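Shown here: the complex without one of its protein chains, the others still in place.
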Amino acid sequence: MTVTPTSPADAGAGVVQPALGSRTRRLLYGSRTLAWLLLLPGLVMVVLFFLAPVVLTAAFSFTNMSTATGVSGGVYQVAPSSISRLKTALPDLADELSQPRYVIDQAGLDALGQTSVPKPLLDELAAKHMGEVFDNRRDAERMIKTLGGRPSTAVVKQISEAFNRSIVNARFSSKTALFEAIDGLGIKATPEQKETIADNTWTGWVWTTGNFERMFASKDALRTMLNTVFYVAMVLIIFNTAYAMFLAIATHYMPDRTSGFFRSLWLLPRITPPVIYVLMWKWVAWDNGFLSMLLAPFGVAPRNWLLDTGTNAWVFVILINGVVGASMGMLVFASALKAIPQSQFWASEVDGASRWQQIVHILLPQLRWPILFITCYQTLSLLASYDYILLATNGGPGGSTEVWSLAAYHTALFNYAGNLDYGYGAAMALVLVIIGITLALLYLRVFNYRALVSRPIIEH
Amino acid sequence: MAASSAPSANFRTWPIVLLLTLLSLPLVVMYIYLFVDTVTDSSTGSLIPDTFTLSHWDFLWHTKVGKPSVWVVLVNTLLFATSTTTVVLLISSMVGYALSRLNVPGRSVLLAGVMVMHAFPSVTLLIAIFVVLQMVGLYNTLIGVILVKAALDLPLGIWLMKGFYDTVPWEIEMAGITDGASRFTVWRRLVLPQVFPALAALGLFAFLSGWSEFILPRVLAPGNNVQVFSVYLASLIADDNNFDLSMFKAVGVFYAIPVIVLFVLFQRHLMNIYGGGTKG
Partner (left out) sequence: MTFSSKLLRATALASLMLAAAVAGAQARDVNISVWAGGTGPNDTYRVDAIEIAADLLQRQAAIAGDDLKITVTKKVYNGWDDFKPAVTLAAQAGNSPNIIVTGHEDIAPWAQAGLIVPIENYVDLDSWPLSDVYPNLMEIASYGGVVYGIPQDAESRPFFFWKPHMKAIGYSDDDIAALPERVQKGEYTLKNVLEDAKKMQDKGLVQPGYGFYPRASNGPDFWMFYTSMGGTMEENGKLVFDKAAMQRVYQFFADAVSTGVTKKNHIGLPGDQWWHEVSTGQAGIWDAGTWHYARMVNQEGLTDFFGNILFTLAPAGDGGKANTLTHPLVYVLGAGHTDEDAQIAAQLVAIATEPRINALHAIKSSHLGVDQSEGKIPFYAADRWASEATSALLPYANAMPNNADFGKYWDIMWKNLEASWTGTKTPEQAANDAESDLKSTLGDAIVIR
């Protein structure tokens, strides 16, 4: 966007093309290679870090991916969670599969005979413990440790593993390996049953539309969406446009030095690091903060003004974001006003117009396009932004200031108990991406996109 | 707005100055207290500081136990912000020029695409970005983090630069080309100086955005022991046992000073464009 989008069609219009020499013509038209060279690094970065992630996110949103399933695949494991699932599907087989058993048998002894485990130890084991069955590894190892000479921990582990006759907790990288192990245990299962076992023991992610079903069924998701609409609308209307307009017009009527001061002042929040900026607001709103102290002499009990009620929280969230957001509109509007010829003002004053009339008849019409621009641009920014809310209220109290992007962040990246829900988070992000694209396309249409991106004049 | 003079000689300015002063007062008070609190102590329940002290600024001289020196953190943050700024400036000025002036097929699609990207909630794409970084072998490298950070700032940068190139009179280029210079030389020697204000403003924004970055380095390059300022501040908050609000504010002021200095130096350029597209 340019300094003064008074009318987007202005850029580059109305230039008459002079006649060109042939060499110049070649140079101009032959710019394609250079164009690609200039574009290439940017394209690579955009494709890698923008497009590819968006496509991947769209794919993720149709999975149940989480910390527990991992991103890159999975294995087959008869683990506690899979057993509890199997119990509903195949109760008998589940019981058989879930038995951890350690059996001292000949096969195990033979296998150990091939290793460096001392022979006498194995002989003693065969003589004293052949055929014994242990329910768990610890008991088996306790027995092994009673053998002569107290084998080292590593050897104990090696021996117990050789007699492990169950597949509980073992990780199989392929179905075939899993099925072989099931057969090896002597468990009879039909091919269909085996497939069911495989489905239920898979630790990786699977494709599902569950995320969207969950989202559409969730009351909280609906509330979050309504919060988002409210938040964007309020910040946009009150601050990004109305107050920004007031700032631009007010500073327009001031001497340079004064207007420069006020504009810098209102830009300051935008350039202050968010952590510090929000801290200043908290200092105003805390129980023992500025507001409480100021009101104490009037008999108002101190309270946490920021989180007292949902309404209070909204007031602050809108103020915090609005004060940052107003600066952009202020600058855009101010430069648009600057483009109005002085003579118009003088003429109106000669006609005896009041200041109000001047604002309504001269200033506001000039701001039509900039207001539209700010509205579109800031809608997109606000939809995707959550850092100030995260720092100020973290969506509280009671989720009343939780907006969509913050909820997506909470789901995919910050879950107090650690199991991050990538799939559902991706689904939430995808919703924002779709809304964003729709709005952006609408925005481009409103702005007469063709005029905005008209072919480069020099290439004609 | 140096060139602009008051549009009216007939209207009094003081009522409007007064009104704006009143509206700006809370903001001024907040900033003043942010600073005053770092150099004073006041008794509970009082807004008027009673003693002057430099003890909250102690962190400048004494490194806190279990924390890196604040100067190391400063240098880290500076390096990180400068590198991302460099990448953003370089690529935006190249792509912006190509899209504004050169014969690029699919140009309007590219421009629309860049605009749409502005709407993407970048941090929620983090897991996918991780997968990509891992595929290209840049996961757990600082270069990877810098590239990702820069990429997130590119949509704004490209549009900004494109808009500015659009306003450069094409006669300048024509003149260069008729003099026999290559298109590349024309861009570098003649056009780039014309858009210096845009470069300054974009540079400031990219720097600011890099300066505040928090989550990317810690998550995408966990093997690097690079602590940046925002992380340092967060570690102060996380420290239940030694939390000291005044020191926290002092670190915060120290953290904000470089950007405020830059702001004062470059604000003329900043005022020349819109207030930027950092989210919010």
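By letter and in written order, the chains are A and B; residue numbering begins at 1 in each of them.
Convention: a residue touches a chain if its C-beta (ideal position, glycine included) is under 8 Å from a C-beta of that chain, and two chains touch if they have at least 3 such contacts.
Remember, it's a predicted structure, so these values are computed and weren't measured experimentally.
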item: Displayed chains contacted by the hidden chain, counting the whole assembly; value: A, B
item: Of B:139, B:229 or B:255, the one touching the omitted chain in the full complex; value: B:139
item: Options A:115, A:136 or A:438, residue touching the unrepresented chain; value: A:136
item: Contacting the left-out chain in the complete assembly, out of A:33, A:209, A:309 or A:354; value: A:309
item: Residue among A:81, A:176, A:209 or A:342 that touches the chain left out of view; value: A:81
item: Which of A:174, A:357, A:419 or A:438 contacts the chain that the document leaves out; value: A:419
item: Subunit A residues that touch the omitted chain in the full complex; value: 66-72, 74-75, 77, 79-81, 83-85, 88, 100, 118, 120-121, 123-124, 136-138, 141-142, 145, 148-149, 153-154, 156-157, 168-169, 171, 203, 213-214, 217-220, 282, 286-288, 301, 303-304, 306-310, 393-394, 396-400, 413-421
item: Residue ranges of subunit B at the interface with the undisplayed chain; value: 64-67, 126-127, 130, 134, 139-140, 215, 218-220, 222-223, 225, 231, 234-235, 238-243, 245
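Definition applied: only the chains that are shown with their structure count from here on.
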item: Interchain centroid distance [CA atoms averaged], subunit A/subunit B, Å; value: 21
item: For the subunit B and subunit A complex, residues of the former touching the latter; value: 1-11, 13, 16-17, 19-20, 24, 26-31, 33-34, 37, 44-47, 90-92, 94-95, 97-104, 107-108, 110-132, 136, 147-148, 150-152, 154-155, 158-160, 163-164, 166-167, 170, 173-174, 177-178, 182-184, 208, 211-212, 215, 229-230, 233-234, 248-249, 252-253, 255-256, 259-260, 263, 267, 270-280
